[in-house]
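Missing here is one protein chain; the remaining ones are kept as they sit in the complex.
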Amino acid sequence: MIGNFPYITVIIYIGCGIYILMFQKNLIKLAIGINLIENGINLFLITLGFKKGAVAPIYTQAPSGQSMVLPTPQALTLTSIVIGIATTALILSMAMMIYKHYGSIEVNEVRRLRG
Amino acid sequence: MKEMSRIVKIVTNFIYGFIIIFGFYIIAHGHLTPGGGFQGGAVVASAFAMLLISYGQLKAKKFLNINIFSLLESCGLTMFIVVAFLGLGTTFFYNFLANSGSWFGNMVIPGINPGDMNTAGVLPLMNIAVGLEVFAGLGIIVLLMADGAEYTKKKENAENDR
Partner (left out) sequence: MKKIIFGIAFIVFFSFLVISAINMRPFGLPTFSEMDDYFIENAQSEAGANNVVTSIVFDYRGFDTLGEATVLFTTIVGIVALFRRVKK
């Protein structure tokens, strides 16, 4: 079970993110929870492509005589990181606009003040 | 937001040039070393964030112009799509400059070698286009959020004084 340590780190990340999404009421804390879930998934994608005793998949001045790690999950994780940035930026901008219009940032108060 | 003390301003004046040059180095050598367009663009955008924090929002608005960033971002995405359309003789996104002997087209010695900058076809052009788009885009996000926070704080102070 010690050999599976990266997977246990991933489920701690995702567990913390889901706990924050279920039990907190402040908009900024909800944005932090969503960001934690997305970063946990990115870590999981990278740990799927590891070979024991291998080096990075780059040919410039690499140490000779060793195999290389799988490069495809790293390419997909690049795209996912950029999409995480875009989601977090949009959520925080909407939180700023809600504060400007309603004067409060808790989720249950924003529902009751209309107009 | 208020500006920072004099020591922070002197160190920022000295260092922001080195950070921008390092970011462009990571973008330009994307086909030889780890890095590429997205990573180098994020490093350059962090230099603009440092300038914004250490000079305060009112003074930084004079030398960081949003219209120039917007123009650079549109140019970056347009260059990416034009380079993708140029290989339409065989297929969309075809690497028509690799191993061909013209602009970026030397052959690569197979196996482990010290890198040659003149290789890898279309890839450096795409790296530069994506790097331009990413650093201009992240600069726009940081500048707009600082401006919006300042405007809200001024309105709040005006209402509290009344």
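Every chain is named by a letter (A and B) in the order it is written, and numbering of its residues begins at 1.
The rule is simple: a contact is a pair of C-beta atoms (placed from the backbone, for glycine too) under 8 Å apart; a residue touches a chain by one contact, two chains touch by 3 or more.
All values reported here derive from a predicted model rather than from experimental measurement.
Undergrad: For subunit B, which residues touch the unseen chain?
TA: 30-34, 36, 70, 73, 77, 80-81, 84, 93, 95, 98-99, 105-108, 110, 113, 115, 119-123, 126-127, 130, 133-134, 137, 140-141, 144-145, 147-148, 151
Undergrad: Please output the residues of subunit A touching the missing chain, sorted low to high.
TA: 1, 3-8, 10-11, 14-15, 18-19, 22-23, 47-52, 57-60, 68, 70-72, 74-76, 78-79, 82-83, 85-86, 89-90, 93-94, 97
Keep this in mind: only the chains that are shown with their structure count from here on.
Undergrad: Rounded to a whole Å, what is the gap between the Cα centroids of subunit A and subunit B?
TA: Once rounded, the distance between the two centres reads 22 Å.
Undergrad: Where on subunit B does subunit A make contact in their complex?
TA: Going through subunit B, the ones touching subunit A are 32-34, 38, 111-115, 134, 138, 141, 144-145, 148-149, 152, 155.
Undergrad: Please output the residues of subunit A touching subunit B within their complex, sorted ascending.
TA: Against subunit B, subunit A makes touches at 56, 58-62, 64, 78, 81-82, 85, 89, 92-93, 96, 99-100.
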